[in-house]
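Here the complex is missing a single protein chain, while all its other protein chains stay put.
Presenting subunit A:
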Amino acid sequence: MILVVAEHAGGKLGKSTLEMVTAARESGREGPITLLVLGQGVADVATEAAAVADQVLVGDLPALAQYNPEVWAAAVAQIAREGEASTVLIGGSRSGREYAPRVAVKLDAPYLEDVIRLSAEGDVLQAQRYTFLARVTETVQASGPVIVATVKPGSFAPAAPAAAAGEQYDIELDLPTSRTEITGKSVEKSSRVALSEAEVIVTGGRGVGSPENFAQYVEGLADNIGAGVGATRAVVDAGWRPYAEQVGQTGKTVQPKAYIALGVSGAVQHLSGMGKSKNIIAINKDAEAPIFKVADYGIVGDVNQIVPALIAASKK
């Protein structure tokens, strides 16, 4: 079987799960597509999952209420072993890329990380992935009875429902207790369209000048055109915006139809998170700013003058 570990949040199946199902269908690897749903109170997620999978395995346990890398790795490895999985697909989220290597070690399996394409020939799985802060695409290959891969979000089209819903099965899991104690969590939610879902993103950099300007320019423009809001690390580090909005190497990776960067220099670590956007639009007062090298449309100018004009014009 191809084991796909479902990503879900707030009682809903994540888009990344549907993308992984497509990756599984297109991969040419052997076996039925099996979704593994881990968590507590996940009945609705399991039902959503059943619509796209051949079968759904449900681990609905209090011990799984909170994600933890050691516990997740043990659960996934156990099911992969018992089901003789040929392939284990895990989301390329922060957490997925954190526990997937542990699964690979437990299964003594090769690990293909953060892949954007998958194709199989016999027991060989070939994949593409980005390297050098997403400036290079490389082709990698592994073989073996079981291979573990994480799938980069946004790289595959979300799967449409299958002809018939898959059966659901409750599973028993032998879970370790984590040695890490979580002493407090702060969830940073952006009130707008989630960056991973937004078709248009307006991002502000340090060039917008202040948190007040950020609200006025970046949020103002985003609200007018129905866009999500992003920020550079410089802005997040300065405490102007929550981390949830950070785009880049240590923030989110996004691929919207349009990415509008206001007062953003375009450092490599930022480009690695947004460089695959379909259209890049940059407004920066420095004609030499690196962001212009990757821009489809650019205006050399002061955000204090251009953005209010844009906001006014976009209202019409």
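General observations
Everything that follows uses one rule, which is that a contact is a pair of C-beta atoms (placed from the backbone, for glycine too) under 8 Å apart; a residue touches a chain by one contact, two chains touch by 3 or more; residues count from 1.
Operating definition for what follows: contacts and distances are computed from a predicted model.
The UniProt record for the undisplayed chain lists the protein name "Electron transfer flavoprotein subunit beta", from the options "Electron transfer flavoprotein subunit beta", "Pyruvate synthase subunit PorB", "ABC transporter substrate-binding protein" or "Cobalt/nickel transport protein".
Contact with the omitted chain, checked across A:Thr47, A:Ser119, A:Gln168 or A:Gln269, is made by A:Gln269.
The omitted chain makes contact with just one of the residues A:Arg29, A:Arg102, A:Arg192 or A:Arg206: A:Arg102.
Although one chain is not drawn, the whole complex shows that of A:Arg29, A:Arg129 or A:Arg206 it is A:Arg129 that touches it. When the omitted chain is restored, the residue from A:Ala63, A:Ala142, A:Ala162 or A:Ala215 that touches it is A:Ala142. Interface residues of subunit A facing the missing partner chain: 9, 67, 69-70, 73, 93-95, 97-102, 104-106, 110-114, 126, 129-142, 144, 178-189, 199-200, 225, 233, 237, 243-244, 249-250, 257-258, 268-269, 272, 275-276, 278-281, 283, 292-302, 305-306, 308-310, 312-314.
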